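These notes are about the structure you will find just below.
The complex appears here without one of its protein chains, the remainder shown in place.
Which chain is which? They are A, B and C, in the order written, and residues in each are numbered from 1.
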Amino acid sequence: MTSTLNREGLLKAYRTMRTIREFEERVHADFATGEIPGFVHLYAGEEASATGVCMHLDRKDYIASTHRGHGHCIAKGVDPVGMMAEIWGKATGTCKGKGGSMHIADLSVGMLGANGIVGGGGPLICGTALAGKLRGDRSVGVCFFGDGASNQGTIFEAMNLATVWNLPAIFVAENNGYAEATSSNYSVACDNIADRASAFGMPGVIVDGFDFFAVHEAAGEAIERARNGGGPTLLEVKVSRYYGHFEGDQQRYRAAGEVQALRETRDCLLQFRRRVTASGEITEAQLDAIDAEVKALIDDSVAKAKADPKPAAADLMTDVYVSY
Amino acid sequence: MTSTLNREGLLKAYRTMRTIREFEERVHADFATGEIPGFVHLYAGEEASATGVCMHLDRKDYIASTHRGHGHCIAKGVDPVGMMAEIWGKATGTCKGKGGSMHIADLSVGMLGANGIVGGGGPLICGTALAGKLRGDRSVGVCFFGDGASNQGTIFEAMNLATVWNLPAIFVAENNGYAEATSSNYSVACDNIADRASAFGMPGVIVDGFDFFAVHEAAGEAIERARNGGGPTLLEVKVSRYYGHFEGDQQRYRAAGEVQALRETRDCLLQFRRRVTASGEITEAQLDAIDAEVKALIDDSVAKAKADPKPAAADLMTDVYVSY
Amino acid sequence: MARKITYQQAINEALDQEMSRDPSVIVMGEDNAGGAGAPGEEDAWGGVLGVTKGLFHKHPGRVLDTPISESGFIGAAVGAACNGLRPVAELMFVDFMGVCLDQIFNQAAKFKYMFGGKAQTPVVIRTMYGAGFRAAAQHSQCLYNVFTHIPGLKVVVPSNPYDAKGLLIQAIRDNDPVIFMEHKVLYTMQGEVPEESYAIPFGEANVLREGDDVTIVAFGRMVNFASEAAAAAQKKGVHCEVIDPRTTSPLDEDTILESVEKTGRLVVVDESNPRCSMASDIAGLVAQKAFGALKAPIELVTAPHVPVPFSDALEDLYVPSVARIEAAIIKAKEYK
Partner (left out) sequence: MARKITYQQAINEALDQEMSRDPSVIVMGEDNAGGAGAPGEEDAWGGVLGVTKGLFHKHPGRVLDTPISESGFIGAAVGAACNGLRPVAELMFVDFMGVCLDQIFNQAAKFKYMFGGKAQTPVVIRTMYGAGFRAAAQHSQCLYNVFTHIPGLKVVVPSNPYDAKGLLIQAIRDNDPVIFMEHKVLYTMQGEVPEESYAIPFGEANVLREGDDVTIVAFGRMVNFASEAAAAAQKKGVHCEVIDPRTTSPLDEDTILESVEKTGRLVVVDESNPRCSMASDIAGLVAQKAFGALKAPIELVTAPHVPVPFSDALEDLYVPSVARIEAAIIKAKEYK
């Protein structure tokens, strides 16, 4: 067991990953019934990435997320009950129903928002990191982005700026192999996204995104370096998404059985469970209990989301200016 | 003498560089009198770059240029007389006086325009190269850009796209050490711009921009590779500009004497002259004759530019749509 | 002309027919084939909502998937247009213009003028716009006013399948850069569309309904709402003239002005936010050039000055409704 986490930390990590999984499986099921509006992108399969990184963060550290943001939100401490209500378009949602899945944000826990613009978070996180740096509060900023986003100019500019300003910023490229239906083998002109780090004067690290411990360790190093004034890092997390690009995607660009095999052999929860129970640090029963608690929480979040009221007509015109 | 150029080629190269130099020195002098309007960015000092590259091109090859575009224009075959008139805002100018220094273009010789937007040419040249590739005409596209531009998202995106589509495109980074007053040591997060090539799956080459032969050779290889379907190259040309960022710049960010020393020791025309006369291939007298001819040409261009009429009022409203 | 197809099929057909007719027409965009580099079908997607589906196999080598680099590939389309091609590039959602606008408004739009008339840039940028999909603030905007403002761009806002096909064919043949705005809610709209190829000239409004009482000018999806509202008003004895300019730039000023000369009353319906919108543009035109005929205030029916909200409860209030248009018609009619 090489992890630096104690039992409490391990349980927390498992709970976070399980919460994300349960949340996403439920959204998947409920989307199929037609009750959930809009575009929804699920994070199932990638839980170890958000969790492994965010375990190192506290609320003064900011993260910027993507269209596939539920996992990042939960890992950063956004309340899943509010999130579910948000996704259902309810007034009780994290954003009062005004943002929806693609715009869940909670600045009070350092979550700067899912983002509907691919690559949008890179520049933003340079800014939160700059603010932390100028205050000298040892906080960091983490930008999650996908393999598709790794080709967007904003991400390149942000990485360059982070080094030029020596910012405490971590760029986490979640390479799940696809941007919509386009393979990262096609769209990324070099072999690994992490290979781009040197072009921006920062270390680049590749890590197995099914392995929570690997992500946790690599992220820990990068974040520690950043906190100590050592500047940015590019961390490439090789992962896979279990569902389509968005709900409704038939995924005909993917080999049949690809996901099933991953679920059965490399799933992050499965691996985590095996490892911590094998080491004897945690019992199966403890994990089962978490599973049950998480299920109850998500059940509850859905029940509430269904029952909660929609925004009132007057809400249309509020929140647009702090003061007009 | 490692150059592949025959005597005619050498004379042409010298004439081109001398024409650029003479053109720029004259614009510099005339700007000081207040007669030339607008923002003017001079290319003096960097002549070997445009010339060394463009010697390999013909009119079906396109180049995209920058705000500092006079040298690229001349090297690509745009008529200096029209250019001078354009800079003076005259109806006889290359663009009828509507574009000015920052927008000289002549598509009939494959010059896609100086560009007022830093980094604007990267995407454009991917497009001209794509057209050539789809036609199968072995043409290439060359994008000139500066060290400052090398941090612009458009340039990164273009380099990635060029590899993804395997385009016959050459990215020529003219690193003259400064973007306006900001040093490239500050703004470029890695040591050399050419180091970024691997991030975009292409070869990166560094070359001394005072040495025409070095540029010519490196560009020749890259262009040949591109013509043969071998894809893009990033060529970093290390150069220096002899004048300020734009005319009027006091250059207090530069060490005193920096330019003077370069002019005296490394100047591209000086080096070229030494080398070709030393090898005996060309005589001093031949070069002096070119100098005189070029001077006469530029004198003439200025005389014409001064005498030529300004655009007529009706020109304000033309050329905006091909058909409306 | 009995065949009915959808707006989406009409667009697909226009692309297909122009690609067949002219080898210089190419198509590019994110997942416009869909599946590039992936183990499955190479045209797995055919565009995010399937609009370009099937073109990849029919026109080999001429439907290009792109990385997510809108500046890069839209700029490439512009460059290719300068070098003999007629590219149709897809900006998936118009909301993404913020990452690539320079290549459109400073490059493509200005080349001809800046270069003294010596360039032409026959590029088409197809893009999806509009609210109604619960897609929230970054995937639901209209934004055609931004393009309309820029000299050198032509802007097309088809409101039905027939126009979509004919205007897209014209756009591809046009020698200027064209922004072709596809309302996402209209993709499933059915309409009669001839199988043969035809081009609808730019700057010629379509008058959907004639009437003497009130002129309605509407854009895109709002044309259909305006027609509904006009039909409802008709039952109350108010006769509306419904005008669909079809292109916001060039704009068929004459048809609008002549109608207002006749009716003296004007309602403009624009799904955009109100400030500096097409609604204000038309109002400005008429207040300057047909003032003498005006008998009532110009009624502007637009979205409010807020971002597009996610929740259906709010989004349905955000989009101008048939009821709001009808109320505006009645208000204009009753003004004395």
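Annotations
In this text, a contact is a pair of C-beta atoms (placed from the backbone, for glycine too) under 8 Å apart; a residue touches a chain by one contact, two chains touch by 3 or more.
All of these numbers come straight from a predicted model, not from anything done at the bench.
When you scan A:16, A:49, A:160 or A:271 for touch with the missing chain, the hit is A:160. Contact with the chain not shown here comes from a single listed residue; of C:128, C:171 or C:306, that residue is C:306.
In the complete complex, the hidden chain is touched by one of C:114, C:214, C:230 or C:313, namely C:114. Within the complete assembly, residues 62, 64, 93-99, 103, 105-108, 112-113, 115-117, 120, 122-132, 134-135, 141, 153-154, 157-158, 160-161, 164-165, 318-324 of subunit A touch the chain that is not shown.
In the full complex, the hidden chain is touched by subunit C at residues 71, 95-106, 109-110, 113-114, 136-138, 145-146, 148-152, 248-249, 251, 272-273, 275-281, 283-289, 291-292, 294, 296-300, 304-307, 309-310. Residues 37-39, 86, 89-91, 95, 97-100, 102-103, 115-119, 148-149, 151-154, 178-188, 250-255, 310-313, 315-317, 320 of subunit B touch the missing chain (whole complex, contact as defined above).
Just so it is clear, only the chains that are shown with their structure count from here on.
Chain C has the C-alpha centroid lying closest to the overall centroid of all protein C-alpha atoms shown.
Look at the CA centroids: the one farthest from the centroid of subunit C belongs to B.
One simple way to say how far apart two chains are is to compare their mean CA positions; for subunit A and subunit C this gives 36 Å. As a whole-number value, the distance joining the C-alpha centres of subunit B and subunit C reads 40 Å. Shared interface positions of subunit C, i.e. residues touching 2 or more other chains, are given as 66-67, 69, 71-72.
Touching of two or more other chains is recorded for residues 153-154, 157, 160, 164 of subunit B.
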